[in-house]
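For this view, one protein chain was removed and the others were kept in their places.
And now, chain A:
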Amino acid sequence: MIPTYQQPTERGYYGQFGGAFIPEMLYPNVEELRQQYLDILADPGFQQEYQQLLRDYVGRPTPLFEAKRLSAKYNTRIYLKREDLCHTGAHKVNNTVGQILLAKRLGKTRIIAETGAGQHGVATATVCALMGMQCIVYMGEVDMERQKPNVYRMRLLGAEVRAAMSGSRTLKDATNEAIRDWISNPVDTHYIIGSVVGPHPYPDLVARLQAVISEEMRKQLLAKTGSELPQYVVACVGGGSNAAGAFYHFLEEPSVQLVAVEAAGHGVHSGHSAATSVLGTPGIIHGSRTLLMQDEDGQITEPYSISAGLDYPGIGPLHAFLADSKRARFISIEDEAALKAVAECSRLEGIIPALETAHALAALDQLGAGPDDVVVINLSGRGDKDLETYIKYADAIM
């Protein structure tokens, strides 16, 4: 089989990126998942249950909205894929609905997850409540502080939120703690990873579960523009799950420009950034060989972004391959530009985006899109969770 952007090799490689670099304690669980995930995903019973939940619980399909005032401002044709209208307020739930059904079929009774901005934690706590499963979410102590509403939402949903206290106490450290929990609970527990990261088969599994985003985009674009293919698809990238979902069904369409937007923090080379495609080199993080921010000794360095969902020192191996092969264009956006994009989208379209999503919106003026070009921006999440940050930086925004 020829590996493609959509389909990694049997060992989970996209080009030189991917694989499963895990201690033996994780091997049986990861191997079980690897052997079964494709069969389970293809099972008609699974598909029926998954599709029904996506429709009746998540609220799919999400609209593709023509953003006329933004379009006028940037002199191009901008469409917003409204993942912010998903139940729980972001695309993350597409993945957790699929993985909870998978976990049930694997006979697991206990669910763990990591979360950065809290959206994946909330989406996991939500489906655990729905299915009556025990749920433990690891979250960096710093992130718990800057995304308080989501901590309360998770607790309200019945999940236990455990603070990750090591390292920079953000997403990377929460992921470490979740992995350590899985090592300690190898039999009854399924780990619902929130992004296209981690050991194979997670990047492929999560990409497939998020692929519904671009599947819907194609149908909606055909109805609205007369063509399934836009000129640009734009999405923000932390680990890269919303981008993977938005790109998925366009990966093998070379006419579509894929644009991945990373967080530049205070500036790409400021020392306070999360622009992994620029600053990263090949290495291993969380069981996957990918581009990651590290020092010359191979120690993983601390990323920074104002957005808790983007300050991850790696990117998914698919995205590393997209960057390396130049199939996707990577742009990095600083904190301040993202904050300005929050205000712009709020005032021009009446949609308050999440801080993560605002990075994608802030890239609009760098695309070089012409008046007849169709630009789809994956509006991955809504901004409610970021209100405290928006209030704090009101001067920069307004």
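Note that in this section a contact is a pair of C-beta atoms (placed from the backbone, for glycine too) under 8 Å apart; a residue touches a chain by one contact, two chains touch by 3 or more; residues count from 1.
Here, contacts and distances are computed from a predicted model.
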Given "Glutaredoxin", "Tryptophan synthase alpha chain", "Na(+)/H(+) antiporter subunit C" or "Carbohydrate ABC transporter substrate-binding protein, CUT1 family", the protein name in the UniProt record of the chain not shown would be "Tryptophan synthase alpha chain"
Using the document's definition of touch, tell me which of A:75, A:166, A:227 or A:270 contacts the absent chain.
A:166
Considering the complete complex, of A:184, A:227 or A:325, the missing chain is touched by A:184
Could you please point out the chain A residues that touch the chain left off the display?
11, 19-25, 27-29, 166-167, 172, 176, 179-180, 183-187, 283-287, 294, 296-301
